[in-house]
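In this view, the complex is presented without one of its protein chains, the others remaining in place.
Coming up: chain A.
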Amino acid sequence: MTQPSEAELAKRRFVEFTAETIKNTSATDYPGVYPGEDHSWNIDKFRDSFQVEFHETKAFVSSFSLIGLSAPIANAFRRILIAEVPTIAIEDVYISNNTSVIQDEVLAQRMGLIPFKIDDDLFKWLKWAPAKGQPRDYNTIQLDLEVNCEWFEDGKDKYKKAGERDPRKLYKNAHVYARDFVFKPVNRQMPFVNASNDRGIPSPVFPMHPELLIAKLRPGQVIKIKTHAVKGIGADHAKFSPCATASYRLMPKIDIIKPIIGADASKFARCFPEGVISLKPVTEEQAEDENSPYAGHEGEKYAVVADAMKDPVTRECLRHPEFTDKVRLGRIQDHFIFKIESTGQFTSNDLFVEAAKVLKLKCLRAKRAIQLMNK
């Protein structure tokens, strides 16, 4: 077995962007493509070459690089993040009374889209939505919404004497918010309520954004609704998707093949967003070496790549003839920069771990199905 050189591997990984075309787009690391090379799947080799780097870690927004992964696998993770990691959302809405200006069906639709966070233990205990039959304590979370809008006691005075026109100051419940939902625990859900109370959390089920506006009311209007939230996945309905976005892009790469010096250098830097290209002065040493392309340019600025990751690879620099043979633009085929924004049930990083777990479970289930197929 021969081992290709590092330079050769880097070349194979490089997706080149020219002015009009994109070259070397698909991976070739399969057995039989290069004679004498071993490209068979090897878990130890993968463990050694696979790398993870974190760029941004906030609770619900995170960005990280997965290096050494193949596109079908990275894409499987992304697709699972969006469509197959479960959360809970309101599924059934039972409207007793709704005299607000929002129609019943519109109100019900809005309720489905409210992101709720539910206590981790309760979430794990909860089973999937009932396919048929009655809702049970182990598959349904009941959330009630009962609001009446009426004048504040001093509301009418304020309106007449002080000229107050802000509805929120004149009427009680002029705005209905997500926080107005009340969790109604039943039977075996009670221990979870007690457990979360012990931890100082008033309810194991709450909206991620309490200030989320659901409806506006005027005095005399009433909303009285009972809702059932269930566990589901994004493939069934987008309201169950655990992330606002989950996406990846390939790491950009900018190679400056020939030096770009002086006025050209600042023009070159302007072809990119700020921070991608920086300008450095040519040192005395560089300028004195006669063989160096910087000879005689002491003190002038030349362009260096500062942070390729910020580049959206617009190819603007390739529109200018002075740069066309001095720069090579592209992306790295196996370097995926993921960005995951969570809607709250999981932190962004946990979300990725959940996605990997789901993919593994799907494999195990398929394996078991093959065994059953042979019977």
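The rule is simple: a contact is a pair of C-beta atoms (placed from the backbone, for glycine too) under 8 Å apart; a residue touches a chain by one contact, two chains touch by 3 or more; residues count from 1.
Methods note: contacts and distances are computed from a predicted model.
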### UniProt protein name of the chain not shown, from "NADH-ubiquinone oxidoreductase 78 kDa subunit, mitochondrial", "DNA-directed RNA polymerases I and III subunit RPAC2", "Superoxide dismutase [Cu-Zn]" or "Armadillo-like helical protein"
"DNA-directed RNA polymerases I and III subunit RPAC2"
### Query
In the full complex, which of A:V15, A:I80 or A:M251 touches the chain missing from this view?
A:I80
### Message
One chain isn't shown here. Among A:I102, A:A174, A:I214 or A:I233, which residue touches it?
### Response
A:I233
### Query
Which residues does chain A use to touch the chain missing from this display?
30-32, 39-41, 43, 46-47, 50-54, 57, 64, 66, 69-70, 72-73, 75-77, 79-80, 83-84, 86, 91-92, 94, 127-128, 130-140, 142, 184, 186-188, 226, 228, 232-233, 236, 349, 352-353, 356-370, 372-373
